[in-house]
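A single protein chain has been omitted from the complex, and every remaining protein chain is retained in its original position.
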Amino acid sequence: MDQYPRLPGASAEAKAEWLRAIRDFHFGRGGAAHPALSWRPAAPATCGLVVPAASADPTAPLRELLEVARTEVPARREAFATQLRTLRDGLADLLAVEDQRDPGPERLRASVGAFGADLVDASALDGILGAQRGSMRVDGRRRQRIEQALAVFARYLDGGGPPLLTVLHTEAGREAVPAMQGLVAELAEDPCRAALRSFDAAAERFCEVVRALRTARLEVTSSYDAERHDPWIATVDWETLSAEELSLVPTIVAVDSASRLTGEAMPGWSRLLASGRPVQVLALASPVHDPEQGLDAVFSSYRVELGFLGIGHREAFVQQTSTACAEHLREGFRRALGGTRAALHVVVVEPAPLSVASRAHPLFRYDPDSGGSWARRLDVSGNPDPELDWPVTTLTCLAPGGRAKELELAVTFVDHALQESALTGEALVVSDEYRSDDLVPLADYLRLDAETAARRLPCLWVQDEDQDLHRAVPTRRLTQACRDRLAFWRSLQELAGIHSEHVERALERARDEARQGREELEAQRAAELEQVRSEAVGQAAHLLAATLVGVGVEDLVGLAPVTAPAVPVSTPAAPAAAAPAAAEAEVPAATATISSEPWIETALCTSCNDCRNINPQLFVYDDNKQAKIGDPSAGTFAQLVKAAEKCPARCIHPGQPLDPNEKGLDKLIARAAPFNR
Amino acid sequence: MVGNVSDAPAPAETSSVVRLQEHIIEIVSDSGEGAQKAGQAYGAISAKMGNGVWTVEIIPAEIKPPARSRAGASGIRVRVGAREITNMGDEADLVLALNEQVLYGRIEQGAYKPGTVVLLESKWAHDGLAEVREAYAKAVAEFRALGLDVRELPLEQACLEVTPDPRVGKNMFVLGMLCRLCNRDMQRARDEVSFMFKRKGDEVVARNVALVEAGYEFAKHNLDMEFEIPPAPRDHQVVVMNGNQAAGLGIMASGMEMVAMYPITPATSVSHYLAGAFQKVGGCVHQAEDEIAAVGFAIGASYAGKTACTITSGPGLALKTEFLALAVMAEVPLVVVLVQRGGPSTGLPTKVEQGDLLAVLYGQPGDAPKIVLAASTIEECFHMMVTARKLAEAFRTPVIVLTDANLATGVQPFRRPEVHAEWMAAPLDQSPWDPEITAYDWNETTGLSPRPIPGQRGGQYVLTGLAHTRFAKVAYDPHANQTGCDMRSRKLAALASTLKPPQVNGEPEGELLVVGWGSTRGAIEEAVDRVRADGHQVSSLHLRFLSPMEPGLAEIFARFEKVMTIEINYSDAADAPLVGTSGQRRLAQLATLLRAQTLVDIDSWSNVFGQPLQPGPIHDEIVRRLQHGGDACSA
Partner (left out) sequence: MFGLKSDPSTELPERYFSLEDYEGGVARWCPGCGDLGVLTAVQRICRAEQLPPEKVVCVSGIGCSSRFPHYVGTYGFHGLHGRPLPVACGIKSRRPDLTVWVATGDGDCCSIGAGHWIHALRYNMDMVVMLFDNSVYGLTKKQTSPTTPQGMSTNTHPSGAWLPPLDPLTAMLGMTNVSFLAQTVDWNPAHLHATLAAAYRHKGLGFVRILQRCPTYSAGVFEDLQRDPSRLLMLTGPRGIQVEPAIANMFPNKREHDPSDLGTARAICEAHDPVPIGLLFQDESRPCYDAFTNHGLGMPTADKVAALEKELDRFTV
C-alpha cells in the first residue's frame, strides 16, 4: 500500500484533533461537523464497476424457471408418454390376442378374408377349430384391471397435459408473475401452504397413472399376482414413486417475498421444506431496503439468512442467487427441477450482481443429492474470488496530482450498504488534506487483531461526481455489519470446503509426512526389489511342486488344497480364498503326502456323467453340474478306481481304500496310483 | 395443332363411330420405345371410364434384343370390353407397330387375324439403308397378303412437330392416337399423363400432354375409323394391378411381416413390389442366399410366432421340398406362393404353365399333407393370401398358393379391397402356457393341436422333424408315426368338412362339364359361354381348393354326360403313337387327381405352348369334342 501523504505543515496537535473528530464520527459520538470530514455526494469507488443504470425485472426469476421447465419437462413427459404408449399397445395386444382365441363364426368369417368367406363355411370352421387350448386365458378380474389401466392411459395421453408451472402467489406477488404460456397463476393468501395442497392433489392424480403403469408392466409380462400386487398397487403414493416418475408430477411454485418468508410466512415454507415434497419455493429479495424501517431494521434484515434457514432443513435443495447471475440461477433451477426434493430459491432481483460481489448476498447452492458431506453439498463457486474474503477489483484512476494509477480495491459489504438510502450517512469523506497511516482500508482493517484495530480506523475509497478519489470513513456500526458479513461468508467458505481449518491442518501434516515418507520409500524400494526377486524363484519351485502332486496350481478355483482333501468342495469361493495361503505354507510338505481320501478336481469336470453312471451316491454334481465326492462311504474303492480310469478329464483321485477288507485291494491300489500322484 | 401434318387423306369427321362389345389392341416396337407405358396408360384410362380391361405385356426373351429383330417384339396387348374382361382374348383387332419386323414374331404366335388393322410407322420406307427399305416393302406386301389391313403412317415425322426427340415421345403420340380411335376421354388421358410424369417436372408433363393431343389430332385427320366400347357404370372403386402386385398387397393385408425369397422368374416381381412397400406396413423382405435358406428363414420366423411367406417358382419349389416336409411334419404354419412357369428343369422361365400341381401335392418325402389353393383371378391373388395365412395358423400347416406367369403379368381392374383389421394376424400371444397341454396334443377327430410360441412361459418344447409323440418327444415306435401321420392327414379332412361345394358356371347338368383350375378360368368360362350360345349344354367348374378339394365333386360330375379338364400342363394326346394302344396315356394333372378322387372317367385337354389359354381354341376344342362324340383327340 502506498504511503499516505501527510497533512502539510500541521502540528501534531492539529493532527490529533483531526483524528479525534474522525474517531468521534466513527464511534457515533459526533465529529461530523469537523473540517476533517465532509458530506459530499460521493459513491464507493467500486460502484462504477458493477452498477448499471437499468432497474431489475421482477418477473425475471419466473421467466427463467419457465424457460428451464420448457427445456427439461416436455422431453421428460414425452419419454414417459412413449413408455405409456408401449404399455398401452402391449395391453391392447393382450386383449386382442384374447379376443382371437374364441372368435366365433362372425369374426372368423371376417378373418379368413373375402375369398375365404366365399369358400369356407365359417360356422363349420368355428366348430372345427374350437376354443384355443394351452394359453392361459384372461379372466374377468384381469380384464378389468387391463381395461382400467387402458382407460387411465387414454385419459393421460389424450389430455392436454398439465401446465409446465403452477404458480401460487400473494396479491403483492402478482408483479413477479409474467403472463406466459405454460404458466398458470393462482392467488393464495399463504402460497407455501397452498402449494402443499396443490402438490398433493397433483401427485394423487399422477399416482393414478403410476398405478396403471405398474399394473400394466406386470400385466404385459403376465406376472400380475393379485394377492401380492393388489396391496402393493393400492399403496402407491408420491413417496413410492421412482425419481424419474416423481419428476413428472406437475411443478408447483410458491412465490413470496423474502421479507414475508422470514416473517409471518415462515411456518408455511418451513413445513413445506420439511415435508420432502418436490415443491419449488421462490423467495424474492430486494437488494435495498425501505428507509422507512429505520437503521436497525435494515442492518438486521441482512442478518436473517433465509437461505441458511433453508439449509437448516438439511434435505431440501436450497440456492441463494441473483437475477444478475443468470447462469447460476438457471443451473439451480435445472437441478431443482431435475431432482426430487423440496427446493428453496432465494433470488435477489437486481440489475447487477453488486449484492453478490459485496458478499451481502453471496451465491450458494446446497444440493443434498451431491453427497453426504457439507463440502459436497454446499457450492459457493459462483461467487467472484471464492477463496478470498472479498473480491478484488482494479480501478484505474487519477490520483491527486494528476497521475494515472491502478488501484487494487477489495469490494466489501460497505460498498453495497452505501447504496441503501437509509445508510448514506454512515460514511463521511475525509478531507483530502488529512493524511494518516491510521486510516486502514476496510478489508485490511478487518484482518487486524483487536489490539491493533483499536488504534486504527477503517476507510474506503469513494469517488465524487468528477471521478476524483477520496477516502471515506464508515461508522463503527457499518464496519461491524461488514465484519458480520465477512464472518458469515467465512463460515460458508468453510462449509463449502474452502479454507477448512481441518483440511489445512491435515494438508500440512500430509506434506510433512510425504517428505519424510519419500526418503523412507526410496530405501524400502531397494529392499523390496530384492525380496521380489527371491520370491519369484520360490514361486517357481512351488509351482513345480504343485504340478508334481497333480494339483495343477495352488490357487485353482474350486479345487481343494492338497493338504485338505477331506473337505469336498461344494462352493468354489470359500476354498479359493483359503487355498493360496494354506497351499503356500504347506506345499513343500505335500509332495510327500498322499491324500488318503478320494477327491475330485471339480473345476475340470466336463459333466460327462461317466462317474455318476457308476455310483450316483458316491459321485454327485454340484450347483454347476460338475462332479464332487458325495458320500465316500456309499461306494467301493473299486468304483472309485474305475471312475478315475473312465473320467475323460482325469480329474478323479481315488485316494486310499476306506475298507481294508475290500477284495483285490492290492491290485486296486496299484491301479489307483497313477491317479493319486 | 398438327392439322397440317401431312397431306391428310379423308378427314376423320366423316367417319362413323362403330360400337363394339370388346376390342383388342396391341402396341409393338423394339424394346425401350415405351410401348408398354402407352398401353398401361390406355388400359388405365379405359378402366377409369368403367370398361373391363385385361392388359398383358409382350416381353422378348432377351433383355436387350437387337433393334428390328423378328423375335424382339416388345409391347403390350390391351383388351377392353363393355363388361368384365378376364383374359387376353384371341386375335387383336388393331395393332400399332413402330417397325414392321417385330410383327413377324407376333404373327407366328397367332396374335392377329385377317382384317386386323395394322397402323405401321412408315419412315422405314425412306430409310437411308436400302436393305431396310427393301425389308420394309417386302414385309408390308407379305402382311397384306395375309389379310392384315396395313395403314402406313408417318408417325415420327408427325411427332417432330411437337418434340425434337421423337424416340422418347412417340409412345405418348401413339396413346393420343388410340384415344381418338377408341373414343377415350381426353381429359382422363391428360390427367393420366400428368400423373405419370408428375415427378419429372412441369415441362416434361406439358410436352407429353402436347404429344398426346398431337396424336389425337393426327388420328382424327388421318384415319377414317373410330370405335366405341361402351363402359359399364360402376358403383365401386377399382384398383388396377398385376397378379404379383396383388399377391404382394395380399401378403401385407394378411398381416404377415416377413417374406423370404430367392430371385426366380416369374415370382421375383412380388418381392420387387414388396421391397418398396413392405416397410410402410412394418414388414421386411429377406433375400436369402438360396431357395432352401429362404424357406428355412420363413419357417424360423413362423416357428417364432410370426407366420412368414416364401415366394418361388418350380425349380425353387424343388429345392424347398425338404423344408416343406419339415413344416408339415413339425406343423409349422407357412405360406408359399408358387408362381408357376414352364418345366421341367429350368424349362420356360418366363412362360405360363400349370405343371407343378402334383409336385406340390406329392413332391415331398413320405406323406406330407398340406393345404393347396390356386388363384383363378388377379383379385384372388390378393384375397387368397389373407385366407392362406389364416388357414396356415388355424391348421398349423403350410399353405401353398398357386398362381402362374399369366396371372403374374396380366393386369386387370378389380374391386378395391376394403382392408379389414380382422385380416391382419393377431398380435403375438405371449401369455403363460398351461404346462398340462403339450405341443402336439392332437384332437383325435380334427387332428388339430395347440401351438406354444417361444416366449410363452411353460410352453417350452422342442420342434423336431423326427417322428414324435404328442409330447413333442422323438419316438421311433410304430404307433407314434402312424398316429402322427393320421393326425396330420385328419386336418385336411377337417378343413374339407368346412368347405362349401363349388359353383357350376352354367347349367348344373348337361352334355359336358369342363373343369379347370388357376389362371385359365377367364378363358374357359368365356369359351364355355360361347359354346352355350352356340346351343350346347356345356358348363364349367373351377377349383380353387386343390388340397383338400372342395366337396361334392362326384355328385356334380354325375349330372354331366362327360367331364374333362382343361389345363396348361402336359398330357398325352389320345392318338399319340403307342399311347392309345398301350393304355398308358398320361392325363393332365388335375384330371389324374380327380379320377382318383371321384372314380369318374375324366378326360383332359391340355398343351404346353407356354401361352395363356385363349377362349377361341378352347371353344373350338369343346365344339370338336361335342361333335366327335367325346373321343379324345389330339391336342
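Points worth noting:
Letters A and B name the chains as they come in the text, with residue numbers starting at 1 for each one.
One rule holds for everything that comes next: a residue touches a chain if its C-beta (ideal position, glycine included) is under 8 Å from a C-beta of that chain, and two chains touch if they have at least 3 such contacts.
As the structure is a prediction and not an experimental result, all values here were calculated from the model.
Between the chain not shown and the residues B:Met424, B:Leu448 or B:Met549, the one that touches is B:Met424. Summary of contacts with the chain left out: across B:Ala293, B:Leu448 or B:Ala494, the touching residue is B:Ala293. Contact with the chain not shown here comes from a single listed residue; of B:Val28, B:Ala44 or B:Val117, that residue is B:Ala44. The residue from A:Arg20, A:Lys646 or A:Arg671 that touches the chain not shown here is A:Lys646. Although one chain is not shown, part of chain B still touches it, namely residues 44, 47-48, 237-241, 245, 249, 252-253, 255, 257-258, 260, 277, 279-284, 286, 288-290, 292-306, 308, 322-323, 326, 413, 416-417, 419-421, 424, 427, 452, 454-466, 473-474. Counting over the whole complex, chain A has residues 89, 92, 96, 214, 217-218, 221, 223, 225, 228-229, 232, 239-243, 246, 274-276, 315, 340-341, 543, 552-557, 559, 603-610, 613, 623-626, 646, 648-649 touching the chain that is not drawn.
Here is the rule we use: only the chains that are shown with their structure count from here on.
Rounded to a whole number, the gap between the C-alpha centres of chain A and chain B is 70 angstrom.
Of all the residues in chain B, the ones that touch chain A in their complex are 253-254, 380, 383-387, 390-391, 394, 417, 420, 422-423, 426-434, 437, 441, 443, 446, 448, 450-452, 456-457, 459, 494-495, 497-500, 544-545, 550. Across the interface of their complex, chain B is touched by residues 93-94, 96-97, 100, 107, 110-116, 118-121, 124-125, 127-130, 132-138, 221-222 of chain A.
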